[in-house]
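Take a look at this one; I'll ask things after.
In this view, the complex is presented without one of its protein chains, the others remaining in place.
This part shows chain A:
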Amino acid sequence: MMMNDRSIEAHTLSVLVENAAGVLARVIGLFSGRGYNIESLTVAEVDGEAHMSRITIVTSGSPMVIEQIKAQLSRIVPVSRVTDLTVEAEAIEREMALVKVAGTGEKRVEALRVSESFRARVVDTTHESFVFELTGAKTKIDAFVQLMRPLGLKEVSRTGIAAIARGPEAM
């Protein structure tokens, strides 16, 4: 009966909420209180006039747990809509990263070369360092960070995933 042990899947959920105090805490509290995973979470106001924010959560669990998460999210009073971008639509997922790499000589040249092939932008330069700005799918950023590691990777700041469905429909 219990299907909690079935295959684990990652899902990207978009949650439209009233931008009121405590809403984010309720969403996060739901995940920690019920033992759900959060792999990525982003939040920002998307409609200033209507005071609506959009939370994008990447979570993982069995199909039954994912259904539970969506139902539990929908039950939070200031949540107005929950969409599962992984099942309901073909979605575009993007993340932005700022990546600081320090080094000189060969390594510095190589870092720059790699950044070009990833279409990263250089947003800060000193004689011994770069800050790269890179946007793309999570896997692309993972790969970039991986490549920078031996080239003097200093620190990484990532936004987490923002996602939206393809096509004319809104969530």
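Brief remarks on what is shown
As a working rule, a residue touches a chain if its C-beta (ideal position, glycine included) is under 8 Å from a C-beta of that chain, and two chains touch if they have at least 3 such contacts; residues count from 1.
Heads up, the rule we're going with is that contacts and distances are computed from a predicted model.
Here one chain is missing from view; checked against "Branched-chain amino acid transport system ATP-binding protein", "Nitrite/sulfite reductase", "Acetolactate synthase" or "Glycine/betaine ABC transporter permease", UniProt names that protein "Acetolactate synthase". Within the complete assembly, residues 1-3, 18, 21-22, 25-26, 29, 33, 64, 67-68, 71-72, 74-75, 77-78, 80 of chain A touch the chain that is not shown.
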